[in-house]
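All protein chains but one are shown in place.
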Amino acid sequence: MSSGRFYTLAASCPDRTGIIARVTGFIAAHNGWITESSFHSDEIEGRYFMRIEVKADSLPFMLAEFRSRFAPIAQELDMDWQITDSAVKKRVVILVSKQEHCLYDLLARWQSKELDIEIPCVISNHDTFRGFVEWHGIPFHHVPVTPENKREAFAEVQRLFEESRGDTMVLARFMQILPPELCAAYPRRIINIHHSFLPSFVGAKPYHQAYARGVKLIGATCHYVTAELDQGPIIEQDVIRIDHSDAPDDMVRYGKDIEKTVLARGLRYHLEDRVLVHGNKTVVFR
Amino acid sequence: MSSGRFYTLAASCPDRTGIIARVTGFIAAHNGWITESSFHSDEIEGRYFMRIEVKADSLPFMLAEFRSRFAPIAQELDMDWQITDSAVKKRVVILVSKQEHCLYDLLARWQSKELDIEIPCVISNHDTFRGFVEWHGIPFHHVPVTPENKREAFAEVQRLFEESRGDTMVLARFMQILPPELCAAYPRRIINIHHSFLPSFVGAKPYHQAYARGVKLIGATCHYVTAELDQGPIIEQDVIRIDHSDAPDDMVRYGKDIEKTVLARGLRYHLEDRVLVHGNKTVVFR
Amino acid sequence: MSSGRFYTLAASCPDRTGIIARVTGFIAAHNGWITESSFHSDEIEGRYFMRIEVKADSLPFMLAEFRSRFAPIAQELDMDWQITDSAVKKRVVILVSKQEHCLYDLLARWQSKELDIEIPCVISNHDTFRGFVEWHGIPFHHVPVTPENKREAFAEVQRLFEESRGDTMVLARFMQILPPELCAAYPRRIINIHHSFLPSFVGAKPYHQAYARGVKLIGATCHYVTAELDQGPIIEQDVIRIDHSDAPDDMVRYGKDIEKTVLARGLRYHLEDRVLVHGNKTVVFR
Partner (left out) sequence: MSSGRFYTLAASCPDRTGIIARVTGFIAAHNGWITESSFHSDEIEGRYFMRIEVKADSLPFMLAEFRSRFAPIAQELDMDWQITDSAVKKRVVILVSKQEHCLYDLLARWQSKELDIEIPCVISNHDTFRGFVEWHGIPFHHVPVTPENKREAFAEVQRLFEESRGDTMVLARFMQILPPELCAAYPRRIINIHHSFLPSFVGAKPYHQAYARGVKLIGATCHYVTAELDQGPIIEQDVIRIDHSDAPDDMVRYGKDIEKTVLARGLRYHLEDRVLVHGNKTVVFR
């Protein structure tokens, strides 16, 4: 990632000749200094993906004008696109249940400014981490979820997210299934950490499934949430080696290390606009 | 693994107190020098697993007498057991189709004596590797398999395996499905390398399945062959990282590196009697 | 690791025949139920290592009597040995400076009881984490260290460690070099996390050294502290892949993930008496 303030253009469009030249030519014409750039041509899909960081102070205009000047080119190339400003911190709302490993990990990264974000609030269906979260100066909302109140509870979650002006919702081992309406309201903005190496072991108790099958590695998967459980676009995955001496409880313990690492990496890619989604797959410009 | 000649006892039995003491007490009583030993208690299954290497020349008797003297103890403990002699090379028959990576890898390991085995023959449904195999001084049998002759072809494979006095059959990317009778004839003696991280992507074209799902790691699985396709006890697995720039063809290429490594490791564990099977799971004393 | 209360015997002795039989025979004679056991013969050094977990309630006596009854066997075999009780929590004193990643990670593991230890206090040469530590109900001691007061400061650290009845001292990115007397006072009881894959890049700023050399992987090393800087017995190591796009600052960020994971693993091995030291090397019965 670049140092100093920069703008990040992330875009995809149908593939053709001259795309890079068109886009970088525009930036060069305004004397823009490109510090990082990534391009990918998906030959099977015929689609082109790019991500470009430009030093903010190398351009003679601000973000709004950058956007308006770039818009005709984007239209010409039939682009899905966005430009973001590194000086505007993303607002990340964390949802958690009773397991602490991902929450502690994210707050440590936030505390050290490794994750340079705002956390407007943490929402939980349990009151367990109120003190811990509030000690960090972050508001904590306890929204109990029961089979009976599920609709109201998630309406409240959505209200809190809106009120917080959240950009991204992170399910940091949040053990409730989000209703399809909520998933649909924030496409590519809700990130989950699943405690298996998907597509193996979808659904509940993946470590017990892994134990029963006798696999030699267990994993975790960070993905965007869609209405289909555990089926959203995969952002990041990793695995850890286990052996016959590991009972499901040991796997749970090992798994936590993978879960928090994979979630932190996936979230970082997302926050830095490194993840471009096409269909149910991702291009991740690490 | 020990140096010099040694006997390897591999056994499992219902768990109770005093198993190690009973077994190692017997060995100590005959002045046996234990160079490597591994034990595992599966608390969920209530079963005990062990593997012990004893220096051959530390014992006052040979293998046959070791077996007959140990038999009463094994009976008392209700053991599944075997004792093998490191001086007797295992006889490994390799089955291959048209991909060379696992075959070259196994023959390089055999050539350097890293795999200290006999390869009485290589069997293939194609004639592709005849020259390569014969150059190594190993007999090569071409047994074409068609939908029509499948029964006869595998009868011939079995005849060749028997004639070769094979201990173990290795499917080194052999692209034909073995008939259930053949699988049943050699339980825990047929080893396959599957080109996915099972249980993900069973069946055909796993790399294409992996590409379609957008996973970030691909893998390979070495397992014992049973009548149920891709469902046998897993011996070893590993994975390799891929990204969006890898098309299925690239995955095939990366996958080969994992396949040959995982097959070589799994085969070595098997040959050194490090793999104990219980139900559909393995204990692997690495 | 076993469930329920258990005793752990960890021992090493000169290698000879009959060691396992002698030790497990003693346990079996008292009807002791062995749930986990590991043995290793170092053929080059001629030394034997073992670790045995016995269910506490399977024995007809308590720990003190276990020790006194076992002592003659240990003497006979010329053993270095210890027996610990899983019901007695180890007391771990954490030393930290201004980086939070290892501290947050350890406290999360302690909070969830994954690390089933007492943390009698945290000591730091900065006041940064007082609030965070105290929020967890753990006493925090600020002991500033300057070139002038170094002797007094570490005398105070030692006094606090003694007063806390600490078993183990963990340097969780503590950025001061311990004086040789302190190292000598607690052999195999002080654990450090070094931010390189030792023996590469000893000393200061290892990530900058790694950047300058252009390595493709960076790592971390958990080791016992001895008077020789970065030279103590290695308990655990791991690495992470980097590439040309990673500046030293990025390496620092990646490195933190490896550091906290490697420290947590190494500390766990130590606390479970899985680490046996011989000379400057370790046997780690994972």
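Couple of notes before you dig in:
First chain written, first letter: the chains are A, B and C, and each begins at residue 1.
By our rule, a residue touches a chain if its C-beta (ideal position, glycine included) is under 8 Å from a C-beta of that chain, and two chains touch if they have at least 3 such contacts.
What you are looking at is a predicted structure, and each value in this text was computed from that prediction instead of being measured.
The chain that is not displayed touches the following shown chains in the complete assembly: A, B, C. From the set B:Thr24, B:Ser86, B:Gln99 or B:Thr221, the residue in touch with the chain omitted from the display is B:Gln99, counting the whole complex. Across the entire complex, the residue among C:Ala64, C:Val88, C:Ala184 or C:Leu217 in touch with the chain not shown is C:Leu217. Of the options C:Ser97, C:Ser124 or C:Thr282, the residue whose C-beta touches the omitted chain is C:Thr282. Within the complete assembly, residues 1, 36, 99-101, 104-105, 107-109, 111-112, 114, 131-132, 135, 245, 250, 253, 256-257, 261, 264 of chain B touch the chain that is not shown. Although one chain is not drawn, its touching partners on chain A can still be listed: residues 2-3, 17-22, 24-25, 27-29, 31-39, 41, 43, 58.
Summarising the interface, chain C meets the missing chain with residues 40, 42-44, 49, 197-201, 213-217, 219, 233-234, 236-239, 243-245, 247, 280-284, 286.
Assume only the chains that are shown with their structure count from here on.
The centroid of the Cα atoms in chain B and the matching centroid in chain C are 37 Å apart. With centres defined as mean CA coordinates, chain B is found 41 Å away from chain A.
Contact of a single residue of chain A with at least two other chains is seen at positions 245.
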